[in-house]
Every structure is written in C-alpha cells, then in structure tokens.
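All remarks here apply to the structure that follows.
The complex appears here without one of its protein chains, the remainder shown in place.
A and B label the chains in the order they appear, each numbered from 1.
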Amino acid sequence: MSKQNSSNKISRRSFLKGMGSGILSTATLTTGGLLSKEAAARILGPEGEAIRGRTTITLTVNGRAHRLAVEPRTTLLSALRDRLNLTGPKEGCDRGHCGACTVLMDGKAVLACMTLAVDARGKTITTVEGLAKGDELSPVQKAFVEKDGLMCGFCTPGLVVAATALLQENPNPTLDDIKEGLAGNLCRCGTYPKVFEAVQTAAKSMRKGG
Amino acid sequence: MAGWKSLKDMTVLSKPLPRLDGPDKVAGQAKYTHDMHPKGLLYAGLLVSPHPAARVVKIDASKVRRLPGVKAVLTDVHPTGTVRYAGEEIAAVAATSPEVLEDALELFEVEYETLPFVADIDSAMQENAPRVFANRPNIRDPRVRGEGDVDAGFARADAVVEGEYRTQVQTHSTLETHGSMVYWEGDELVIYDSTQAVHGVREGVAKFLDMPVNKVRVVCKHMGAGFGSKLQPGRYTAIAARLAKETGAPVKLMLTRKQDFLGGGNRPNSISHVKLAATKDGKLTAFYAKTYGTAGIGTNAGIRLPFIYTIPNWKHEHYDVFTNAGPARAFRAPGCPQASFVMEQLMDELAEKLNMDPLEFRLKNDSNATRQKEWRLGAKKFGWQRRHKKPGADTGRYKRGMGLAASIWWPGGRGTKATMTIYPDGTLDVKCGTQDIGTGTRTYMAMVAAEELDIPMKRIRPMLGDSNFPKSGASGGSTTTPSVGPAIKNTSERAKTKLMDLAAQFLGVPATDLAWDSGTVYMKTNPVKKLTWDELCQLLGTETLEVHGQWVEGLSSRGVAGCQFAEVTVDTWTGQIQVNKIVAVADCGLILNRLTTESQVNGAILQGISYALLEERHMDPETGTMVNANYGDYKILGAKETPAIEVIFYDEPERGVIGIGEPPTIPTNAAIANAVYNATGVRMYELPMTPDRVLTALEAHQFAGKED
Partner (left out) sequence: MIPNNFEYIRANSVQEALQLLSQKGDGARLLAGGHSLIPAMKLRLNAPETVIDISGIQDLASIHRDGGRLHIGALVTHRTVETSDEVKSSCPVLSEAAALIGDPLVRNRGTIGGSLAHCDPAADYPALTLCLDAEIEATGPSGSRTIAADDFFVGMFETALQPGEMITRVTFPVLTRGTGAAYEKFSHPASRFAVVGVAAMVTLDGSGNCSSVRVAITGAGPSVFRATKVEQALTGKAPDEQAISDATQDVADPADLMSDISASAEYRAHLCSVLSRRALQRAVQAARG
C-alpha cells in the first residue's frame, strides 16, 4: 500500500484541492497524512475522542464516502449490509471462520465480521460490488463466470475478493499459492477445482492486459 | 411427443455453458433471503434452549419488552413446552436493529426444570437410559428387510468376513443458514425463504398458520445451498410471520450459525454389525446386518444395505435410536455414504480373503450393466494396475495406496408444470415453480427452450423460485433436472405447435404442410414460403401467447450407477491422510449442461472427502449440547484439502435426463478407506478417519505384528 500511496500522492493532492465538500473520492481517505488535522477530524470524527452509543461516522466504500449511524460494537460487515445495503459481503459464520464477508481494506483482504465499523474510518473499503467497472466485470469476476467457479454463490463474493487480493500481490501464482491464498474462504458446494481454474485464467488475462 | 434430439444435432443443450446468474453472483448483486432489506425491516431472532431436555416452567420477558427498539415478543413458540434437544425454539423477538435484537435476547429470564437426557447413541442404548420420549423406548422396533435363506447362504460359503463399522453425525453446514424474510400485504403473506421447495413451504406454512394456501406466496430466487436440509417448512418462518403480523412490518429471521448447527439438520450416524460371505469362485452368497442409527429426536436413520451388490440371501435389521439431539434431515443421498463405507470395505476384505483383485471381485457381483462398463473405464483411466498388490508395500514414512467404490441412485423425474409466455417482440418467459439451489436449473431451463425453439438464449428469460409459478416438486432426491428438463421441453413443443397453427392460419395452409427449422416455419413443398421467429411472434399482434406444459414420460430415466477411484498418501508419523486424486465415472444419461454438471460432481466428491476425513458432530456428554457448533471447530473441507479430481462422464443420451447431484458423494469415503488399507495394511472401521484414529490403528497393527 505504501508504494501505491506515494506514487499517487500528487494526483491525489491536486484532486483534493479542486474538490468541494460532499462527495469524497476513494483517494481522499486513504492516508491521514494527506489531510490537514482539521480536515481529518471533520471527515473521520475527532481522533482520540470516545465514541459511545449511536454515532454517525463516514466510511469510504467503493469510491464513495457514506455517512451512517453505527455503534462502536457494529461490525464493518453489519455496517455494509444493514446500513448501506451492500449485501455482496455475506454473513456465513459471524466469527471469522468462513471468509464469506471478505472485503478489501486499504487493498488487503480482511474479514468484515471481525472488523469494527469505527475502526474502518479513514480506510478505503472495497466490496465485491466495487470490483466491476459499471457493467464490465473484473477479470477475476469474468473468469469465475466462464469457468463456473460458483454454485449456490453464497461464498462467491468472498472468494472473488480474496482471489482479487491474491492476484494483486502475486500475479503469477502456482496452484499451491492459490490454495493458500483462498484458505480462509469456505465453500460448502465444493467449487474449489473450478475456482482454481478461474484464478489461473484471470491471472493469465490480467498479465496479458498488463 | 418427440424425444430429445441426438447429441450431434444439439447446438445448445449438452454444451458447457456458463450459468446465467453467474454475473449477478460474482458481482454481489444476487439477492439471497439473508440479503433482503425492505424499508422498515425488523430483525428477529430466536431464544433457544441451552438444555437438551427440560420443561419450560416460566418465561419472563418483561425486561425484553421494556428495551427500547423491541417491537414484538413471542413466548409461546414451542408447541409443548418440553424441549428435547439443546437448540429448540423457546421465544422470539423482533427489534429495530441487530444490536437491539442481541441485547433483547440476553434479557429473557427463563426458568427450566431440567430433565435427564441422552447425548449420544451409545448412552441412549444402555439399559435404564433416560428416555427421550417418556412413553417410548429409545430403541425403536426394527425394520427388517431381506430375501432368500441367510443361514443356508452362509453355510455354503467358502469365506466369511464380519465386523463393526461406525459412521458419524454430519451436519449440512450450508453457508447461508436457514431463515426467512416475511411481510404481509393485507391478509396475504409473502415469504422470502432460503428453501429447496417453494411450493412445499407454501403449503406447510399455510397449515402452520391455518391460512388458505392461495394467500401465501413463497419466493426464493437465490439460496445459499441446502443439500437436503431445506426441503421442509421451518417453524422459524411461521414465527417470523406472526412477528410481522403483530408489528405490521417486514421481519427477517435467520438462524445463527450455532442454531443452524444444532437444529438445521444432519446426516444420522450408523453402527453396523455386518457379515458377508462368498464362494471361492467369488460369488456372494449371504449378507447379514444389524444396524443402529440416531436421527436425534427424529426418525429415518436408516442405512441402505446391502448397497449395490446382488446377493441371493440377505437380511438387514435396522433400529432407529432416539437421542436428545437435533433431528436429522435428508442429506445428499440419505443412508448411502454410510452404506458404501460398510459394504465396500467388506467387499475388499472378502476379496483379499479370496485372493482376488477387488475390481475383479466386484465385476463378479455387480449386476448393473452400466456400472460393469464404468468399472472398466474408470480402472483404465485411473491406472488401477499400478496399485500395490500387497497392502502397505511402500517403505518409509509416507505410504501410498489405491481404492475404489461404487455409487447408485434411484429416483427420476416426476410431475412438474411449466408455463411459457411469448411476446410479440420475440422474447419469451419460461416459468416453473422449481428452485435453483446452485445446480444451474435456471440456466438449463433457458437452454432447453433455446434448443427446442432454435432461438438465441438471450431472448429467453427463465423464471423460477416463486410459488406463484406452476407447481414443481422440491429440489431434492436428484429429481429436479429429470423433472424440470422434460417439462420445459414439453412446454416448448406445445408452444411450437401453437405457433405453427398461427402460421398455418396466416399462410392459409394446413399446419401439416409446415415444418420448423432453425426458428423458422416454412412450407415443406415450397420452402421459400416461410416465417422467421420474429415474424411469427409479430403475428401475435398485441397479444401474448401463453402455453402450459408438463413433465411427460419418455424424456428422463430412473436409476444411476457410477464408481470412483481414490489414491491417497498416509503419513505414518502423524496419521494424516492426504487424498492425491479422485477419478469419478458418472453416468449422466443426457447431460443438459456439461459445465454445471461437472461442478456438481466435483462438489459431491469434495463433500465425500470432507465426510471421510474431517467432519463430525461432537456432543458433550456432560451438557448434552454440541461442542463444535461453529466452523472453527467443525471442519468442512477447504481449498487446501482439495485434491485433483478427474470426472469422466459416461454418456447415455438415449436414457434421457437423469439426476446427478447425489450419487457421486456416495462412494468417495469408501474409496478413500480402501486406499488407506491398500497403503498401510490397516483398515479403518470408523469415520471420520482423523489423524489420531489412523495413528492409533497403525500402532495397534504394529503392536499386533510384533506379537506374531
């Protein structure tokens, strides 16, 4: 992430300058360092101050800033599903065992059910809904469809997000790398063989596409 | 009615096509019951009994009712007030947020009078064990089946093997738990349910609530899998409906993961005392089995012995045993994986005694003509001849072995209705009150219509998962495809006939003079006179054409065979079994979609491996509750445990459509167990074959060896 941030610094700064309040881009909240303390406080809520009970926070999800009311104990998963109606991330176990709730937080695949919503303030969240560009599915999504890397589809959003993160870190994974990379995502229908094919196919098409 | 086209003439059917709902599912846009979030939604939850056996003396919900955000409370949800397993519903709440719901559930004060219980089958079978049902013994009267003269059969045998085999309780563990989202529109109830049977749930809930069936609508567009656990209406649905009625708001009630483990269904265990005999030329003569199984507080814990083999004399006595545990439900090929574990290992033992190759021995005793071919085909592809002749032949820490086992399945197609609506612009809807439980039903509905009408798939909108659509059965028993496939074909044919009539009228010729090809109607004697699909549909003017069809005989078959081969490596230091490869031969009749069919076979095999090596419900004898009711303690197979799988389809298109979801999960565990024996010379009599069980068996074997 740090690499990405530093290379994007200038464009983000200039973007920030020209921006009115209201809609915030994905870029604005990725690093606290880019924002003045006051700006950060305005967007994130005061740092170091206690949050008790119901509080309105801002989360940056799929490139948009959302204001929503949560409690400190509200998980990121519940915030996404129950408040923002982003139901792509699924609740399979609610205990960090199944990976159905996997989302990207600052580019890393994490369990949304094990993350507090208040802890996700100031971070960039991408859910499975944010991977496609409009109607154009991402290479990973396309490959899952083409290779039939899904059956009932309930675990699929988690697997797609985990596979996306895996390929970002390792564009040319071996079969063992793929198995390890997806080890946190359970699929009861048993789609794994086709998922492995899909990830390999996506890797190939992403390498071709640069 | 015509039969299916020949394979070579098909342009859509039997091809490997990606599923139509794939894009929605990979983009997170497919809405499951759990995702339903209408305005004003209330979150409902169940308070369940922590005790395996108790009388509910008093439920004090006054604190619950006082909690801000609580909108409705029910304390009369249990039908009798006597609970018989930990996890039974005691009370329910609807609240404005998940947080309030959770707090509310903590505020119930329930007084229980606890009762003695039996947590597992062994304690339930002891003399003077506490009874699960006061007026009935725990061990039910046996079901006895058989034929021939068993004593005579054993008397004329040259070799006999016998033993005790045990299999575990396995839970369905679907990723989406059971649950419903419901709301009322006046006196009509709308239910979104994670179900395998929209019509069945409609009828069941109507009965629960004493309502007319036509005032209940059940919808299930996408569901997070069932495997048999979601064939029946749930009490939670009726509870949600009552809460919705009381509050006038939509209510969602999903079981928690733990509640799903406790009460969402399971595959019964089995204890089998068995004996099998053959003559020295390898013909089976007799089989005897006395078996026990627990379906918790439910029944039907049977095991389908003597499995696939032809035995002239056999007898099987089965006893269901009640325990204070959640009731079993149908689970992918009920009674069959248990049977393959027992019978296929007995067959191997007997083959060894007769000094015969296990494959050769099976060929002598398997009367199924399809499977005779499949055994040979699979053996060749797998490389069966590479198998160690002597078990445990590898030296060193890691030992490799090979095994095989058979599968079987019975049901075929049955009554299903469908409707097709054709629009003047050439598009059409195909509606059927079936459901797509992840098997690709929606996709092949469109494929069948596209094939029959010779029109592009994208013109067709397949619609299912709604009890307002024509009736179809539950998605269970591998009956869906052989039921729905023919029904859609029949409906398409009728649509074709109606369109031909329209064309005949328009062209002023008898319909018998017309033919249909590539979506075009033309005159046989003068093919230049024709109407394309679009022109045909335009004849409808401003009307739509509504056509009804149904399942008919002759397009599907009953009966499935199949076999599997497994190669494993056993780590003799730790007892860990690694499955290296599974080769599966699956007979599929006419395959409608090769891609999704292959996925189903893969999935069945992986569930079979999971059953063989990993899964087991553990009941705590002290508390009578399940101790591993979460995915962190109850392991279901993951990416790392997935071996190489080769699926070989044995096409028999002349048989029409047959089901495939269940049979391939049957043989996997037994093929692995036989491979473990071949690797180590040690037989595993109990599932799952966990590392410590394997190691214990290896050590016992080694010790026995030293004494020799």
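The definition used in the following text is that a contact is a pair of C-beta atoms (placed from the backbone, for glycine too) under 8 Å apart; a residue touches a chain by one contact, two chains touch by 3 or more.
Keep in mind it's a predicted model, so treat the numbers as computed, not measured.
Visitor: So one chain is hidden, and I want to know which residue out of A:Val118, A:Val145 or A:Val160 touches that hidden chain in the complete assembly.
Guide: Only one of A:Val118, A:Val145 or A:Val160 touches the chain omitted from view, namely A:Val118.
Visitor: For the chain that's not shown, point to the residue among B:Ser229, B:Thr256, B:Thr439 or B:Thr569 touching it.
Guide: B:Thr256
Visitor: Touching the absent chain in the whole complex: find that residue among B:Glu162, B:Glu360, B:Asp501 or B:Asp633.
Guide: Final answer for the missing-chain contact: B:Asp633.
Visitor: If the hidden chain were put back, which residues of chain A would touch it?
Guide: Missing-chain contacts on chain A: residues 47-53, 71-75, 78, 94-97, 99, 102, 108-111, 114-116, 118-119, 162, 165-166, 180-181, 183-185.
Visitor: If the missing chain were put back, which residues of chain B would it touch?
Guide: 98-99, 102-103, 106, 256, 573-575, 614, 618, 627-628, 631-636, 641, 691-692, 695-696
One rule holds for everything that comes next: only the chains that are shown with their structure count from here on.
Visitor: CA centre of chain A versus CA centre of chain B: separation in Å?
Guide: 33
Visitor: Chain B touches which residues of chain A in the complex?
Guide: 71, 73-74, 78, 81-82, 85-98, 100, 127-129, 131-132, 137, 141, 144-146, 148, 150-157, 160, 178-180, 182-183, 185-196
Visitor: For chain B, which residues count as touching chain A in their complex?
Guide: So the residues of chain B touching chain A come out as 18-19, 21-23, 25-32, 34-35, 37, 43, 97-99, 172-176, 222-225, 227, 256-257, 437-440, 595-596, 598-600, 602-607, 630-632, 636-640, 642, 645.
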